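Removed: one protein chain of the complex. Kept in place: all other protein chains.
Now for chain A:
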Amino acid sequence: MIDLGETKTGTSTAGAALPRLLDARRRYLPVLATLALLALMYGLGAVNYEGFSDTQVLLNVLIDNAFLLVVAVGMTFVILTGGIDLSVGAVVALTTMISASLLEQRGWPPGVVLPLVLLIGAAFGFAMGCVIHFFEIQPFIATLAGMFLARGLCYVISTDSIPITDGFWTTMAQSKLRAGGFFVSTSVLIALVVVLGAAYVLAYTRLGRDVYAVGGSPQSALLMGLPVGRTRIAVYTISGFCSALGGVLLSFYMLSGYGLHATGLELDAIAAVVIGGTLLTGGSGYLFGTVLGVLVLGLIQTIITFQGNLSSWWTKIVIGVLLAAFILLQRAVSRRAS
């Protein structure tokens, strides 16, 4: 009898250990899928197109998408809590517009403009976070209103594009960091610093833990005594700040402020986060995945450029297909886990 009982418990623990191991692996499955996709895309590109495997091509993807990377980092925080931020593209445009207007039309020094626009972005996010938390308005609607507001403010400043000729901005636009024959722009360095900082916050700080907890289950987080409201407001503030910083990087890249800059950027950012394996319901995902997601989006564009006979609208279709594939994958993974 005892033997029987022991073997029973023995088999059950052995039986439970395997799924537990698989469960632990399953958490990484979406990120691994993205990594595999990225490797596949790179491999296909390298085989099919001459010059594609040049390291500079990969670095160019980073240079062209540094601003998207920063915006997607902020979006990752928001989506991890189970929210969504539709205002990011509009805040990016507003940042380029305010920067251009203050620098060129008012002649303010860059040392004042730069912190000011970052502060405006963060304050914008903070305000939306407060509306979402205190008045219990769905994030989708609150940030939609934020999107209207920010784009509207762009056009109040000017309906035309304002070129930026400021010395600091042009220096930032032209400066290149060289190493061994390759180069990246300063923006890439800034974006990488943001990524590393954000990854540290998410993995090792109390705020990061709260973000995952709130996304996993707001009720449980509240019962555990975690500051749900503060966390929720914090992630929208971070997203607003990241959008403003992304706007600054875009204005380095474009050297202009324009109300139509970054239209649809919110979709690219959400797509990057989702393709990077972060669950849209919140609570699960890694910043590293978001970086991979941005690289996937960038590589799609690069492949379409190298192919030559495909037009830019294919980018949208491929992104849509990938988005569908990854959402279905997420659905399958989370359904099996629950």
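Following the convention adopted for this analysis, a residue touches a chain if its C-beta (ideal position, glycine included) is under 8 Å from a C-beta of that chain, and two chains touch if they have at least 3 such contacts; residues count from 1.
Everything that follows uses one rule, which is that contacts and distances are computed from a predicted model.
*Asks:* What is the protein name, per UniProt, of the chain that does not appear here: "3-isopropylmalate dehydratase small subunit", "Transketolase family protein", "histidine kinase" or "Simple sugar transport system permease protein"?
*Replies:* From the listed options "3-isopropylmalate dehydratase small subunit", "Transketolase family protein", "histidine kinase" or "Simple sugar transport system permease protein", the omitted chain resolves to "Simple sugar transport system permease protein".
*Asks:* Kindly state which of the options A:213, A:271 or A:333 is in contact with the chain not pictured.
*Replies:* Of all options in A:213, A:271 or A:333, contact with the hidden chain holds for A:271.
*Asks:* Which one, A:36, A:112, A:224 or A:324, makes contact with the chain that was left out?
*Replies:* A:324
*Asks:* List every residue of chain A that touches the chain not included in the displayed model.
*Replies:* Looking at chain A, the ones touching the missing chain are residues 84, 131, 134-138, 140-142, 144-149, 151-156, 159, 259, 267, 270-271, 274, 280-281, 311, 313-317, 319-321, 323-324, 327-328, 331.
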